[in-house]
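Quick notes on the structure that follows.
What you see is the complex with one protein chain gone and the rest in place.
Right, chain A next:
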Amino acid sequence: MSAVEPPPAAAGGTGAGSEPPPGAGGPGPRALARQRRRRAAAAFWRAYAANPAGVAGLAGLLLFILVALSAPLFVDTADLSVTRAPGSPYQPPSAEYPLGTDNFGRSVLDLVVWGSRVSLTVGFLATLVSVALGALIGVVAGHFGGWTGTVLMRVTDWFLVLPTLVLAIALATVLDRSVFTVILAIGITAWPTTARLVRAQTLAVEARPYIERARALGGGHWHIMGRHVLPNVMPLVLAQTTLMVASSIIAESTLAFLGLGDPTTISWGGILQDARNAGAVSSGVWWYLLPPGLAIALVALAFTLCGRALEGVLNPRLRERR
């Protein structure tokens, strides 16, 4: 008789009441979990949004990423060619070229927009390399302690006292010229601070009773490090990552400015080097120098603001102090 309209709720009065269908009455366990996750995310966002500098940093960051991703839509790569540049050299900013042209007649705006792609890519990848390396060494050193930990920490100290830039320059000189080399050079020189940070947190986590429980139930070293220590160290690593990206971008620009980057790609540091080589400093072509320099400073600032805000949210002790 109810074959015409078989909604699950109408099937049986009491039976449906004990196990409500998802969406009707009480939500199912999965919907509950989703709700909870949404609430947690909302709470996280509220805490983050309470920091105006963090919001500004995030907005700036999103703008830069958006521009970098959509660059092919409004920059014609043919316009970036040195031999077939669209304008004449050293034109000051005008309606046609908002940021003027360089010594070949290329639009500086196009160069800066295109350069953001390499700068951001290298910044992110180099950070990934250095943070992954630092987290691995930090967790291993903190977990094993004893001889292993001591040796690893002494190696870390050695890298820490070595001037990062000098080491990166040495590496970039020895290896082939490519974007990959720059990423590697920055990644290998920037990991020690992360390693120290992660090791300290690992020591704190390893002292907790659930680590003893994990050992008691037969967990091996990798099991304990991967399943119990790493998830608890992760928030710290995340905050460190955002702070690290800023310094990686600056390091990339520095290497490119010193002529150690890939000469065939356009990056902010590379534009600055071209400007210096072309004598932009002495001839007063400020529009060639200023935009890439400001872009580097702004992106680094945006990442740092985000990192600080994230750190404040993840570390309640910092939040109280504000």
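Following the convention adopted for this analysis, a residue touches a chain if its C-beta (ideal position, glycine included) is under 8 Å from a C-beta of that chain, and two chains touch if they have at least 3 such contacts; residues count from 1.
We take it that contacts and distances are computed from a predicted model.
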| Chain left out of the displayed complex - its UniProt protein name, from "Insulinase family protein", "Dipeptide/oligopeptide/nickel ABC transporter ATP-binding protein", "Tat (Twin-arginine translocation) pathway signal sequence" or "YwgA family protein" | "Dipeptide/oligopeptide/nickel ABC transporter ATP-binding protein"
| Option from A:92, A:220, A:263 or A:279 whose C-beta touches the chain left out | A:220
| Which residue of A:52, A:92, A:231 or A:263 touches the chain not shown here | A:231
| task | State which residues belonging to chain A touch the missing partner chain. | result | 29, 33, 145-146, 208-210, 212-220, 223, 227-228, 231-232
